[in-house]
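Let me give you the structure first, and then I'll get to my questions.
Here the complex is missing a single protein chain, while all its other protein chains stay put.
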Amino acid sequence: MSRQVFAYIIHKDGKADDTAMEFAVAARKLDANAEVTAVVAGTGAALDAVANEVAALYKTVWKIDNAALEYPVADMVRKALVGILPKDAVVLVPHEHFGLDMAPGLSIQLDSPYIADVVDFESLDGGTLNAVRQEYSGMVSTHVACDIEGGAVITVRPGAFQADENAAAGGTVADKSGDVGDLTVGRRYLETVVAEVGDVDITKSEILVSVGRGIEDEDNLEIVHDLAKAMGADVSCSRPIVDAKWLEKSRQVGTSGQTVSPKVYLACGISGSFQHMGGIKGAPFIVAVNKNAKAPIFQVADIGIVADILEFLPELTEAVEEA
Amino acid sequence: MEILVCVKRVPDTSENEIQVNSSGTDIERDDLVYSVNEWDNYAVEEAIQIRDRVGGSVTVMTVGDDESEEVLRREMAMGADNGILLSDDAFENADGRAVASILKAAIDKGKYDLILTGAQADDGAGQVGGMLAAMLDVPYASLVNIIETIDDQKIKVGREIAGGNQEMNEMNLPCVLSIQTGINEPRYVGIRGIRKVASVEIPTMGAGDLGLDADAVAPKVKRLDYFVPDMGEGAEMLEGSTEEIIEKLMELLKAKGGIKS
Partner (left out) sequence: MEPALIPPAEAAVLGIPTIIFSVLIPVAGVALFAYIMAKRIAPLVFSNPDFRFDRIPERVAAVFKLWLAQWKQPRYRLAGVIHIMLFAGFIILSIRSSSLVVIGIYNDFVFPGLGGALGHVYNFFKDYAATLVLVAALMAAWRRGITKPKRYDVPEKYGKPHTGEALFVLAMISGLMITESLFEGTEAAAAVQKGLEPEFIAPLTLAWLFKATMTAMPEGGLQALHVIAYYIHDLIFFSFLCFLPLGKHFHVITSLFNVYFLKLDKGAVKPVKWGVDDEKLDELESFGVKTFEDFTWKHMLDFYSCADCGRCSDQCPANAVGRPLSPRFISIKARDYAFSHYPLKGRLKESEPLIGGIYEEDEIWSCTTCGACEEECPLMIEYIDKMVDLRRGMVDEGNVPQSLQKPLSALEKRGNPWGKMEKKRAEWATKDKEFKAECEVKVLEKGGDAETLFFVDSISSYDDRIIQITQSAARLLRTAGIDFGVLGKLEKDSGHEARRFGEEMLFQTLKEMNTEAILATGARRIVTADPHAYNALKKDYSGLPPVLHISELIAEAIQSGSIRLNGNGDPGKVYTYHDPCYLGRHNNMYDIPRDVLDAIPGIQRVEMEKSRDRSFCCGGGGLMLFYEPIEEQRMGQLRVEMAKAAGANVIVTACPFCMVNMEDAIKTSGLEGEMEAIDLVELIDRHQAA
């Protein structure tokens, strides 16, 4: 019997997360011969919509519909999964706030090994999986080996696998709701308190458009906000901008400001003092735009562009908007 | 409330100085300095604040070698009442699951209402808390950045989810929570604080004391090597006309996930 891989699909507002597409690719990379099943949990019409959406990507979709899962509390989802998954299941879970909540415990209850935050699958040799993960905020990577014959719970970093836009599985949805049993757990969801608008936590941002004194004037900040909006990024800055009170302190990157770990950091008119760079962790993809070709930022950036940000940024914004 | 905080000694990565050694078997540890995992430090501060509010005691526990005693002392200097070191040669290669098993065995020897861990560590995977909860069969919440005590049966817990939003939950006690940074402002511990607790006895428990056999702590996930993801020296400078530069940059940004909308 071929290996059974289950991709747990998170969703919001009736739409599947991007990881749904990524996991289809990841599962094949893990084991091209595996039988891959997507699992969705929730309730009602929203869940049906997600299940149908996911069926386009996976041959089989298991649906767990339970009124208690209207808000999928991790303890509850775990209980439901333990009820239906085979012992030797290889389960893929997105490595984000829900996955972190649910997956480690699942590995214990399934008595399977747990591999966290995988960014790539290197090889599968017999039953031994060789996967790549990162440590120390992405400064170093490691290969890890694990016997997955008896199953495994693996969290996969969102965005690590490139989605296959052309995938078309035409799968079917199987309703597993009847098998999950009682979902009473010791943790009850109360409410979600939405963060105040304008109160951006740049430490959690994935893309940052960061502005330094190259912006010259407060009025010019508009071009930075425009670019950030177009890119879906947040705006951060270096100390002089905060000192000038052009942006709030919570947006300052650096040793005396916030420590950020985005995926992409676009440094605009920032010279790159080590006080500033000390606030950037996790080896993001750094693009530096600075009119001074000798600015130290170019030492640490991945991509450098010698240009006046006042001219360059509006053009970039235009290009991003068109794309 | 009897609170247990599980802590860990980790290399200090505040300066980007982590390098892979020449054989690729480990990171270069010669010039590393170690400290208590940052997330764990917040957990201890939170535990101390809860204790100061509702009474009880705070115990810190770690799985590690003799040098790990240093982080227990630091946390005791902060205000934790007791420290327990779980140390044994057999624990040396313990993976997350093994660490959770060791902690579970030690926790079974005491009685705790609330167990805290850090949400993650720089050299870890954010797994021990969740595994521990499952082993103890108690509720679990990760990335906790608000704790409100209600009574001795339950607490209210806020989790940090996407977009800076808060997911509020009510949880039965005992439970395990993994703590996110920013939940509080940990107090400062200087050399003086540590010296004050330098002579406090810290009990050590080994595999035998905990009734663990080698199999229970054998790693299931083995690290094969370390390597450095490609980073390159200095920036690749984009040259040419503005149009050309922007075209190339757009390509790169898309590839790196720099354009969301």
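Order of writing sets the chain letters: A and B. Residues in each chain are counted from 1.
The working rule: a contact is a pair of C-beta atoms (placed from the backbone, for glycine too) under 8 Å apart; a residue touches a chain by one contact, two chains touch by 3 or more.
Here the structure is a predicted model, which means the values were calculated and not measured.
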Among listed residues B:35, B:57, B:82 or B:172, the absent chain is touched only by B:35
Kindly state which of the options B:27, B:63, B:157 or B:189 is in contact with the chain not pictured.
B:189
If you put the missing chain back, which residues of chain A would it touch?
213, 216, 239-240, 243-244, 249, 255-256, 273-275, 278, 296
Absent-chain interface as seen on chain B, which is shown:
12, 14-15, 17, 31, 33, 35, 78-79, 185-193, 195
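Heads up, the rule we're going with is that only the chains that are shown with their structure count from here on.
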In their shared complex, chain B is touched by residues of chain A numbered 73-75, 78, 96-97, 100-109, 113-117, 130, 133-147, 155, 159, 185-195, 199-201, 204, 206-207, 230-233, 263-264, 266, 278, 281, 283, 285-288, 297-307, 311-312, 315-316, 319-320, 323
Under the stated contact criterion, what part of chain B meets chain A in this complex?
11, 13-16, 18-20, 27, 96-97, 100, 119-120, 122-123, 125-131, 133-135, 138-143, 156, 158-172, 175, 178, 220-229, 231-232, 234-238, 242, 245-247, 249-250, 252-254, 256-261
